[in-house]
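Complex shown without one protein chain; remaining protein chains in place.
As written, the chain order gives the labels A and B, with residue 1 at the start of each chain.
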Amino acid sequence: MTIPVQSSILQSAQRAFPFGPPILELDSISLRFGGVQALTNISFNVLEHEIRAIIGPNGAGKSSMLNVINGIYVPQEGSVTFRGERLSEMRPTHAARLGIARTFQNIALFRGMSVLDNIMAGRKLHMHASFLEVALQLPRARREEAENRAAVEEIIEFLEIEHIRKTPVARLPYGLQKRVELGRALAAEPTILLLDEPMAGMNIEEKQDMCRFILDVNDHYGTTIVLIEHDMGVVMDISDRVVVLDYGKKIGDGTPDEVRSDQNVIDAYLGVPH
Amino acid sequence: MPDFWFFLEVLVGGLLSGTMYALVALGFVLIYKASSVFNFAQGAMVFFAVLSFVGFMELGLPFWAALPVTVGLMILVGMGTERFVLRPLVNQSEDTLLMATIGLAFVIEGVAQLAWGVDVRRLDLGIRDEPINWVMDNTGMLISQLDVTAAVVAGIMVAALALLFSHTKVGRGLRAVADDHAAALSIGIPLKHIWMLVWATAGVVALVAGMLWGARSGVQFALVWVALKALPVLIIGGFTSVPGVILAGLIVGAFEKLGEVFIGPFVGGGIEGWAPYMLAVLFLLIRPEGLFGEKIIRRV
Partner (left out) sequence: MLYREAGQFRTSYAQDSQIFPLRQDRVGIFIILTAAVMLPFVANSYWLSAILVPWLVLSLVALGQNILMGYAGQLSLGSAGFMAVGAFACYNLILRIDGIPFVVAVALSGVCAALVGIVFGLPSLRIRGLYLAVATLASQFFIVWALDKFGWFKNYDPAGVITAQPIVMFGHNFATPREKYWVVLAIVAVLALLAKNMARGSVGRGWMAVRDMDVAAEVMGFSLLRTKLQAFAISSFYCGVGGALFAFAYLQTVEPSAFGIDLSFRILFMVIIGGLGTIMGSFLGAGFILLMPIFLNIFFHTVFGKSVDATITSALEQVIFGVMIIMFLIFEPLGLARLWQLTKERLRLWPFKH
């Protein structure tokens, strides 16, 4: 199903943020869980400011790939290089500090908190007041809270969720929860945004909105985006380049058009034994 | 008495009391295997079971009549627990269920005392808590007849239940129910019957454990805290393993007694109150699933 999106934004030579050098490089990543080989010898890069899609049949290892970039899983072989600096081991908190934010496939919102609190939590790295300052409501703590609140309100406005800012997230419909999760990731003002199936389970209107938000983020802030997505129309329309995974191996890498006409990719999706 | 025999005496004493801990822990394992719920109220059930048994006998029922009546009562308690506590909370977090069973424990303890009063009762099983003569004569070790009988009974029960779980249709049905209720139902496993069987078994185990402990130290409220001792046993053995419980019980019992006798004097004694817990914490940090338990995997 093709989503009508203004792809003229992408085709025009005037990108707000032209592609930079590779900001993220994955080199020969192999990941195993006991006897299960999740990823085998995966290598690809992500250029700064681009929108990179990762696609592939179910179970291909796409989420595992994001988890490796994020530091949630540590690969047995291979390396992750960020801005030319090869990282010996990536841990989630380290990834956060490098400016990598992400959303999860099964919505990992903090169910006991409101929308506002969830997104404020995303501002963690910008809040430095100690617990004592917060307890005593000393000036620095108060100022920080107000400043970060202002930043969060901008995101809330951008994502058009003002009307639900005080609602406990557990009460929101699925589509809005996904939007809040995006907001929480954006709150960190990330350099790279990892989105794990951000449009899963949404109807057409919700998908259009989500696409618009993702494109706007990339256009306004220059955030590099890596997204896993099943909807081919979305992938073809909004991504700059695509990586195709199947059974933990890379079987395609290029622009949407190149990948779409690659025989290996077609075979993988049609289930031709190979 | 030469040191070796003394050491052996303490060790055997520890192993024997360990089997008693294992028997109490067994009740926890049964419920956990069938419903994935940790029943904090198991200790209260042990107390309630043996207290009711003694109470029925005081009311005039003979020994062999009071037994089935008490088991019947425990089945009712179990079914009630399933219906009014576990079922309404069926999709809640583990922590919520744990807190609910803590609440249940207090309800059962309170009801037990309201129904039967708070006096300490004696329970005479016809076996005396006295040293076995020929052992004492030949080796100088003091090993209680009651302890040995209790250990044998506990060992038989554990072995029987282990076989039940692994080799019978009923056992498989139980494991299926524990894994996934809806799936078990959909392949025709009679859920109600399975529940009744589980609670009946747990009730019998609780009653036997209560009787043995009660014969040893009197039927009194302190029995409830014995069940807390079963926690280290469960952690070390693994919550889902029947053979693990027995091995862990032996370890905890031996560790407790040996620690008390040989290390205790250096620190003024009384370490059996917390030493098993420290051991459990150590296990948790090194091998959280216990010796035989199933590894816990979390998906992101």
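Everything below uses one rule, namely that contacts are C-beta pairs under 8 Å (C-beta built on N, C-alpha and C of every residue); 3 or more make two chains touch, one makes a residue touch a chain.
Given the structure is predicted, the values throughout are model-derived calculations rather than measurements.
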{"item": "Contact list for the unshown chain, restricted to visible chains", "value": "A, B"}
{"item": "Residue of B:Met20, B:Met45 or B:Ala100 touching the missing chain in the full complex", "value": "B:Ala100"}
{"item": "Hidden-chain contact residue, picked from the options A:Leu87, A:Leu125 or A:Met232", "value": "A:Leu125"}
{"item": "Where the unshown chain meets subunit B, residue by residue", "value": "38, 84-85, 88-89, 92, 94-96, 98-100, 102-111, 113-114, 117-118, 225, 228, 231-232, 235, 267-271, 273-274, 277-278, 280-281, 284-285, 288, 300"}
{"item": "Interface with the undisplayed chain - residues on subunit A", "value": "70, 72, 91-93, 95-97, 101-102, 104, 108-113, 117, 120-122, 124-125, 127, 129, 131, 134-137, 141-142, 144-146, 149-150, 153, 184, 188"}
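The working rule: only the chains that are shown with their structure count from here on.
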{"item": "Euclidean distance of C-alpha centroids - subunit A vs subunit B, Å", "value": "50"}
